[in-house]
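Sharing a structure, written as structure tokens. Questions coming.
One protein chain omitted, others in place.
Chain nomenclature is as follows: A, B, C, D and E, assigned in order of appearance, with residue numbering initiated at 1 for each chain independently.
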Amino acid sequence: MTRSDGRTENQLRPVKFTRHFTMHAPGSVLVEFGKTRVLCTAMVEDAVPPHVKAANYQKKPEDREGWLSAEYGMLPSSTNTRKQRDKGGKVDGRSVEIQRLIGRSLRTIIDLAQIGERTLWLDCDVLQADGGTRTAAITGSYVALWDALLAMKEKGQLKYWPLIDSVSAVSVGVIGNAPMLDLCYEEDVRAETDMNVVMTGKGHFIEVQGTAEKAPFERKRLDELLDLAARGCTELCKLQKKALE
Amino acid sequence: MTRSDGRTENQLRPVKFTRHFTMHAPGSVLVEFGKTRVLCTAMVEDAVPPHVKAANYQKKPEDREGWLSAEYGMLPSSTNTRKQRDKGGKVDGRSVEIQRLIGRSLRTIIDLAQIGERTLWLDCDVLQADGGTRTAAITGSYVALWDALLAMKEKGQLKYWPLIDSVSAVSVGVIGNAPMLDLCYEEDVRAETDMNVVMTGKGHFIEVQGTAEKAPFERKRLDELLDLAARGCTELCKLQKKALE
Amino acid sequence: MTRSDGRTENQLRPVKFTRHFTMHAPGSVLVEFGKTRVLCTAMVEDAVPPHVKAANYQKKPEDREGWLSAEYGMLPSSTNTRKQRDKGGKVDGRSVEIQRLIGRSLRTIIDLAQIGERTLWLDCDVLQADGGTRTAAITGSYVALWDALLAMKEKGQLKYWPLIDSVSAVSVGVIGNAPMLDLCYEEDVRAETDMNVVMTGKGHFIEVQGTAEKAPFERKRLDELLDLAARGCTELCKLQKKALE
Amino acid sequence: MTRSDGRTENQLRPVKFTRHFTMHAPGSVLVEFGKTRVLCTAMVEDAVPPHVKAANYQKKPEDREGWLSAEYGMLPSSTNTRKQRDKGGKVDGRSVEIQRLIGRSLRTIIDLAQIGERTLWLDCDVLQADGGTRTAAITGSYVALWDALLAMKEKGQLKYWPLIDSVSAVSVGVIGNAPMLDLCYEEDVRAETDMNVVMTGKGHFIEVQGTAEKAPFERKRLDELLDLAARGCTELCKLQKKALE
Amino acid sequence: MTRSDGRTENQLRPVKFTRHFTMHAPGSVLVEFGKTRVLCTAMVEDAVPPHVKAANYQKKPEDREGWLSAEYGMLPSSTNTRKQRDKGGKVDGRSVEIQRLIGRSLRTIIDLAQIGERTLWLDCDVLQADGGTRTAAITGSYVALWDALLAMKEKGQLKYWPLIDSVSAVSVGVIGNAPMLDLCYEEDVRAETDMNVVMTGKGHFIEVQGTAEKAPFERKRLDELLDLAARGCTELCKLQKKALE
Partner (left out) sequence: MTRSDGRTENQLRPVKFTRHFTMHAPGSVLVEFGKTRVLCTAMVEDAVPPHVKAANYQKKPEDREGWLSAEYGMLPSSTNTRKQRDKGGKVDGRSVEIQRLIGRSLRTIIDLAQIGERTLWLDCDVLQADGGTRTAAITGSYVALWDALLAMKEKGQLKYWPLIDSVSAVSVGVIGNAPMLDLCYEEDVRAETDMNVVMTGKGHFIEVQGTAEKAPFERKRLDELLDLAARGCTELCKLQKKALE
């Protein structure tokens, strides 16, 4: 079965990383998963949030750790129907959930003891949405993080290179009873089951988030989806490596 | 290996459902997973949120659907260190994430076309926290939902009985390289990997949320955790059935 | 004239204190005034609010004082019609008024110079409301406060025992031209005049808040209500003492 | 004993009402209690809040009622230390408490069935504070309300004259063991006990709010304070009548 | 052509400054431009905002600078239709714009190095609005600022007298093709073009804000309006000087 855009079931959309997309952030990557375009930037702040500060307080200066924090937003014009900007007090639950996921995923592959008492800010802003914005954001953030760490290295701000592994993410889903890789928006809406998987370059899992959108799913189906996701992440990992050459 | 509270690795904590715990909500259940105590209530409102209202607008009166919405909160005294109440504008990302999970899970097993243009409000308020509050909340909410639907049935507000299946949830995690079922707080903090699984009474998956808290995990480990969770959910399902007899 | 629940005009509802209702707060009391059930907890924080900090600044370390702060909330399911949770920016004037009253009442009977630079947090969360939640909250908070102070004493955190007196509170009102003690919700709604009185164990007044709900009242009526309230508070004081034995 | 400003214990400060102080509000009164100056205005809106709208829904058009709502604010420069303006989400508990008191007091003496489906907005803005701003606000609001109703009468918007009685308010307190009337700020700070009393022109009580600021007080003391307050309200009532001639 | 209130096209409304209008602020001026009445107060705080604190950090104590901050508000009853008070999270864009303008204008004519590490708070509260509230606010604030600085001088808090120049502001507009000075509300609404001009006593420009309300305007028209505004500001400057004698 071919898909609306001609892909096979286990094929990613065309993936593209444009490094140094903007000039102020030391890491600035425009990542594209087909028509989905997310600007991922990494900036360095010379301060840490209170809970890290408190933990550092009892350590020797040379042992004090840093932090990595992620934020996610969608431009009002990034979706088909205009998305209202956040204003005074309203909570966009979906954005909160996504930015927590991005932060957790990236913190798993970095040794925060190597960056000193600093915060790495990863901002993922969706310029154009067509499904899979959170997986594109994680995959692109890794590249932006790399570039920001390179800049820190040049300034002598790193003890050792802090990246332990790489990270990429992909969505998988079941449509018309068939598991498919990297859903675009039109597929995402029709999916019976939807799963986002975050993996390291070494092929281990960081996050598995599967949701029965329409109907609960069996263990066998879950296994198929995990296989498909692992395949997609392996490919994304290669593309990241190539972009960073 | 035995655990700090004497349980074996695949044993649930003592589970208890106290129905009709308070008098105003038609469904009111105090659920206990060991020392974790969550008050789950279900109330009925004669209105639906805007997005459902808009969708109903084009339907015949007899085809109009209802909605199910969940909210989750922790009393300030439910945790070891006092938890500040939400005030003007602050967002508690974790609570938002949990209440979205509870809502999604329960909506999967109910046919909202049978309850008319009404909203079922599931409120999960943690009186005492000792790990696993979200899984206790989902498991208890199912019982509260049942009681609220019974009350609706008696008032003639249901077309057909709307529950398609039952739902329960449990946490699993890896501690000291060993997979364990239903983590208490002290175990949760030490867990290398942490997973929450929501399943139906028929043994299908609704949600799988696995997180590498300390180190990414392999596929084999993921499979073991899923087996353990399935076992826990099956047991919880039996306990729910017994509580509803 | 007997009342809907069979009580005489000057009779309290059955009052019950369950100490150690939850495990994390050193003081944790479920107080029941008939069907009204309020969880009153007392927790200790090793810090004081800015206005106390500023005042302490000019004192010798051994003379620095503490603070006592109260908060009041109602669970969404505690009332007949579901009560919305507070969210971003909305002000619930009634809750603000009640928590200020609870805080003032308890501060009157404690010597804050004996507890060091600490804050005692009294949280009053209504699990089930049937009138008189603020008076139950004050009466139960006293018992919770006692237990928290006992815990502080054991840790050697007190200079001297700081309680100067005890405190209890009750509502009185006029229904059908007859003064009545401790109104339940159904009576409260019908009351022409409504008064909340807070008294010490020694029989002195801390707060008197009388409101003409339907019609202004004469001095003679005010005197009768004060007599009735004094009688109720005396009885509550005995019940508190018994609960603390 | 004479007081810092030369008054006797049962003497009010000089009271002055300036009607038509500003031009846009139909009722606009600058009330002065000594150095305390509050601008009280009454404006008419052709709409009612939701809870009144809902209640009116089942009534015949000619029976639909109106509402009266009060708001209280202090200019930043009205106090000795600059008072910050309210901004996004912060709650000023004291202001909330006071505006609820003003609203309740005025609603007691008006028949809202006579004003049609309209809201009377009473705004009390403190230009200069020197103690007793809430009692000045209530006393001045009555005069502003009268003027706004006169304007409504001229427009034929009233069925019958809706005022049932007049209302005034005064503070009393105990300083150095002596009960005193109408405390200025410097006295208010020193008061051991503080009471605000709202009364009708006929001499009945609308609100009695007594607080033991420093020490709980006996019944005899409470009686003395009530006597003193009644005396003050009687005098204020005469001054209101004169101002409205 | 004469105007609705009998003025000629280049005539100001009657301008009046009442100094020491309230007692707590060291500078307190009621300024009147015809029926527009704004209370302008200046208060001194012994602290500076974070961005000034940071800049001062690297300076010697004797070189540390102060700050001047302005806020603008309208009383609910100051306009024909009642203006709602700001509450939780709502942004009144117009007020924000105006208070930024007032602050910038006054900071231009003061040497903040002379006042030490202090903040001058200028509060402009509109008691009655009839057009030109922002220009009246700037013009009156200058007088209030002078009085507050006098008080600081008496306390020995100034190094040198910090005012470099004076500042006044006026509105001009085009109505029925004719440029007019100092528009009242009814003229403001009808104006095709509207301009606010802030000038120093020496006749230099601080701010020029011209807006084509109905139709874009030519350069010649712009020149005429600037001439007219300069004339008005010169006159206001003389009136300020007289008020400060």
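Details
By our rule, a residue touches a chain if its C-beta (ideal position, glycine included) is under 8 Å from a C-beta of that chain, and two chains touch if they have at least 3 such contacts.
Everything quoted here is computed from the prediction, not taken from an experiment.
The missing chain, though absent from the display, is touched by one residue of E:E9, E:E45, E:E65 or E:D165; that residue is E:D165. From the set A:S28, A:S166, A:Q209 or A:Q240, the residue in touch with the chain omitted from the display is A:S28, counting the whole complex. Residue-wise, the contact with the chain that is not shown comes from A:D86, picked out of A:D5, A:D86, A:E154 or A:E218. Of the residues in chain E, those that touch the hidden partner chain are 88-89, 91, 93-94, 96-97, 99-100, 104, 108, 165, 195, 199-200, 202, 204-212, 215-219, 222, 226, 230. Taking the whole complex into account, chain A touches the unshown chain at residues 22-25, 28, 35, 37, 39, 41, 43, 45, 71, 73, 75-80, 82, 85-89, 121, 123, 125, 127-129.
As a working rule, only the chains that are shown with their structure count from here on.
Chain B and chain E, compared by their mean Cα positions, are separated by 58 Å. With centres taken as mean Cα positions, chain E sits 50 Å from chain C.
In chain A, the residues that touch at least two other chains are 88-89, 91.
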